[in-house]
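Pasting a structure below so you can have a look.
All protein chains but one are shown at their positions in the complex.
Read from first to last, the chains carry the letters A and B; within each, the first residue is number 1.
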Amino acid sequence: MIYLDHNASSPPRPEVIAAMLATLQRIEGNPSSVHGPGRAARHTLDDARRAVAKWMQIHDNRILFTSGGTEANHLALFGLAEACHFSGRIITSAIEHPSVLKPLEKLQQRGMHVTQLPVDGQGRIDPEALHSALTPDTRLVSIMAANNETGVLQPLAEIGAICRAHPVPWHCDATQWVGKLPLAVDALGVDLLTLSAHKMGGPKGCGALVVTPALSLAPQLLGGGQERGRRSGTENLSGIAGFGALAARLSATMDLESQTMTALQQRLEEGILKTLPDAVILGAGAARLPNTTALTLRRIDGETLVMTLDLAGFAISSGAACSSGKNTPSHVPLAMGLDPETSRSMVRISLGWDTTETAVDAFISAFKRSVDRLRN
Amino acid sequence: MAYNEKVLDHYENPRNVGSLDKGDLQVGTGMVGAPACGDVMKLQIRVNDAGIIDDAKFKTFGCGSAIAASSLVTEWVKGKTIDEALTIKNKDIAEELALPPVKIHCSVLAEDAIKSAVADYRSKQKGA
Partner (left out) sequence: MIKPIYMDYQATTPVDPRVLKAMLPWFTERFGNPASRSHAYGWEADEAVATARKQVASIIRADPREIVFTSGATESDNLAIWGVAQFYRDKGNHIITPTTEHKAVLDTCRHLEAEGFEVTYLPVATNGLINLAELEAAITPKTILVSVMAVNNEVGVIQPLEAIGQLCRRHKIFFHCDAAQGIGKIPIDVNTMHIDLLSISAHKIYGPKGVGALYVRRQPRVRLKAFMHGGGHERGMRSGTLPTPLLVGLGEACRLSESEMEAENSRLLTLRERLRSGIMNALTHVSLNGDPVVRIAGNLNISFSYVEGESLMMAIKDVAVSSGSACTSASLEPSYVLRAMGVHEEMAHTSIRFGLGRFTTAEEIEHVIRIVVGAVNKLRAMSPLWEMVQEGIDPTTVQWAAH
C-alpha cells in the first residue's frame, strides 16, 4: 500500500515514535506534581516546549499545547471572542477548515459579526478586499496559511502587514503549512498560530497555539490551571514529547525536505498531466505547498476514483478527511468558482516525509489506469 | 519544587537546632509565624556580658526553605552584637539561599524572628 494522504494524517517519524515510547515507558509522574517523578515529567514537557519554540524561533512562553489543531482553533477564536465579550467583527475566508468556520458560525449566533472574504479562481483572498473589509469594530482576522485541500498559500506577508497597520490581531491556522515550508512566525506578524503535530509526522492528539503574550485570551478548558492557566487538563505528555522530537528534526532538515518534496510534486504533476491531459490542477497558478496536489477530471466521481485506487493499493482522498464520505462537494472548490459536478470530481494527493520517487511513479500509472477504467 | 543546594544542605544538616533556657535573662526568644500559615519559627539568642551573641538556637515548623532560613540566621547572628544582628535583612537571606519568589516569605519570617528575639532580650534587660 502506498500512502499519499498525508494532509489527513501523516505516519509518525521514527524519532517521534522513539520519544513517545521513552515517555510512555519511563515517565511515571504528573508534570504538576512536585516530587521527583513529577519533576521528570515537567522536564519532558519543558524540553519539548523549548524544541518547538526554537523551531519557530520564538520564546517558549508563547507555546501553548493543546489536544490538536481543532482545539487550538477553538481556543484562538472563542478565547479572543470571550475576551471581547462576544462583540465586534471577525474577518475570515471562505475556504477555512471546518474547525474555523464552525466556531465562527457559533460566534455569529452569539451576536458577533463575521465577514467571509471570497477567494479568486486560484483559491487566494485579495489583500485589498481584506483591507476594505476591516472596520473599527474588527476584533480578529482569521485566515489560514495553506489550504488543506488544494495546498494554495495565502498572501501571508500582505495579510500580516495589513493587520499590523490597522492594527488587529491575526489568527492563522497553519496546520498544513507547518512542516512543509519554513515559517518565521515573527516575520509574518501573526498573533495566534495554530499548529497540529500529526499532519507532518508527529503524533495525533497533540497541537499547539502560538500566542502573542500581550494578547488577552479567555481560557476555554477550566480546571487545574495547566499551561499557565490558559489550558487546563493533564498534558498529553507522550504526544508533546513526540512533537518536541519532530520540531528538533524539522529545525535541522526543513529546507532540504521541502526541496525534495517540491521535486516529487513536479514529477507527480508532470506525470499526471502527460498521461491525462484533461486533468486540471487546482490553484496551479498560485504558490502552493510542495506536497499537495488537488485535481479535477471530466466525467469522474472523485469518491469512486479514490475507492478504485484504494483497491489498487494507493491511499489518497477526495477532500478533507473529516468531511469525506459525504455526498456534498467540498466548500473549497465551490468557493474557487467550480461548478458542483466538477467539484465532485476532485481528488487530493498529498505527499509526505516518507514518499519516494518510485511511489510517485507507481502512482502515476495506477492513476491513469483507474481513470481510464472508470471512464470506460 | 527543585530546591537550591544551600537550602538542601541546611535542611538536611540543620545548624543549631534546639532550645536555650527561656527563663535566662541573657536569652532572648522570638516566636513568629502561625501554624495556620504553615510556618512557625522560634529563634533564641544568648547575649554575653560583652554584648555579643554567643549562642543561637532554633526550632521551626515549616517548609524546607523556612528551616533553611532559620538555620542560616543562627549561623549569621552568632558573634555579632545585637545591633549588628538587626542589620540582617530578608533580602540577604533570600539571596544567600536563592529563594524563589514563592518562598520569599520564609526570609521575611527569619528577619522577623531576629527582631523578635532581640526585642525579647531587650525587654528582659529593662525589666532586670
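As a working rule, a contact is a pair of C-beta atoms (placed from the backbone, for glycine too) under 8 Å apart; a residue touches a chain by one contact, two chains touch by 3 or more.
All values derive from a computational prediction rather than experimental measurement.
Asks: Which listed residue (A:G123, A:P203 or A:P329) would be found touching the missing chain in the intact complex?
Replies: Looking across A:G123, A:P203 or A:P329, the contact with the absent chain belongs to A:P203.
Asks: Among A:S93, A:S142, A:Q176 or A:S238, which residue is in touch with the absent chain?
Replies: A:S238
Asks: So which of B:C63, B:I93 or B:A117 would be touching the chain we can't see?
Replies: Hidden-chain contact among the options goes to B:C63.
Asks: Applying the definition given at the start, please give the residues of chain B touching the unseen chain.
Replies: 1, 3, 11, 14, 17, 19, 31-42, 59-64, 66-67, 102, 105, 109, 112
Asks: What is the set of chain A residues that contact the non-displayed chain in the whole complex?
Replies: Per the touch rule, chain A residues meeting the hidden chain are 1, 3, 5, 8-12, 17, 20-21, 24-25, 27-30, 32-38, 41, 66-71, 73-74, 97-100, 102-103, 105-106, 196, 198, 203-206, 220-225, 232-240, 303, 306-307, 309-310, 314-318, 320-325.
Quick note on the criterion: only the chains that are shown with their structure count from here on.
Asks: Using mean CA coordinates as chain centres, what's the gap between chain A and chain B in Å?
Replies: Each chain's C-alpha centroid was found; their separation is 59 Å.
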